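Complex shown without one protein chain; remaining protein chains in place.
And now, subunit A:
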Amino acid sequence: MIDPYRAVLLSLLLVLMAILIWGVMDLAPIATGLGPMVFAAKEPGKEPGGEISPVTAVLLLFRDYDTLLELAVLLLALVGVWSFGEAPPPSPSSPDPILLDFLRLVLPLMALAFFYLVWAGGSAAGGAFQGGAMLGTIGALFRLSNLSGIPLPPEIWLRLAAALGIAIFLTAAMIPLVGGDLLLAVSPQWMKTKILWLEFPAALSIGVILAALFAGGQPHRHTNKQP
């Protein structure tokens, strides 16, 4: 009792898998990649601002255009989810007291960790996406613990916060362009500053977007009179 469609599909996928293995076998076992080039290019003369982490340099200097578009992907996902409808209302049951005690303990620590992760991203592991994930988790915890008594900010503030990261990024991209320079160009002494200026708003937006995606729809408009 095998569905013929599935059998055909499975055999085609097996062929693709064989081709993939055949290709991977052809790979050279040791490869340096672009690593040395990144290290050479990220700190010309090791001047001001100290070290820049190689991962951050790739994300926010060399391939910052990709990062800009990835922020756009996140915001687009939120716009898409909001376009489908309003979020389901939170469950009416009151929050669990043990959970509340736990939150009192852990939320300040998480907020601290958020700031540290973003700040450290300039020179070590961390950065906007990691910090944003932490912030998004805070939002998800609030949502899960049924704290419906806490009023959400008006929707326009949510929209502004979600768009802030990419707005700052776009501004940073446009300033050199308007001055006749290349898109997203930056001189070496401003690299570290640019990274921090881009990362904090980006982390805020990522966190807000993740939390709003977790809620699963556009926030309820309280101004509308419900029957």
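Here is the rule we use: a contact is a pair of C-beta atoms (placed from the backbone, for glycine too) under 8 Å apart; a residue touches a chain by one contact, two chains touch by 3 or more; residues count from 1.
The rule is short, and it goes like this: contacts and distances are computed from a predicted model.
Within the choices "Carbohydrate ABC transporter membrane protein 2 (CUT1 family)", "Multiple sugar transport system permease protein", "NADH/Ubiquinone/plastoquinone (Complex I)" or "Probable glycine dehydrogenase (decarboxylating) subunit 1", the name that UniProt assigns to the complex's undisplayed chain is "NADH/Ubiquinone/plastoquinone (Complex I)".
Note on the undisplayed chain: of the listed residues A:55, A:110, A:147 or A:173, the one touching it is A:173. Only one residue in the set A:7, A:76 or A:125 touches the chain that does not appear here, and it is A:76. Hidden from this view is one chain, which touches subunit A at 16, 19-20, 22-28, 31-34, 37-38, 41, 61-66, 69-70, 72-73, 75-77, 79-80, 82-86, 156, 159-160, 163, 166-167, 170, 173-174, 177-180, 182-186, 218.
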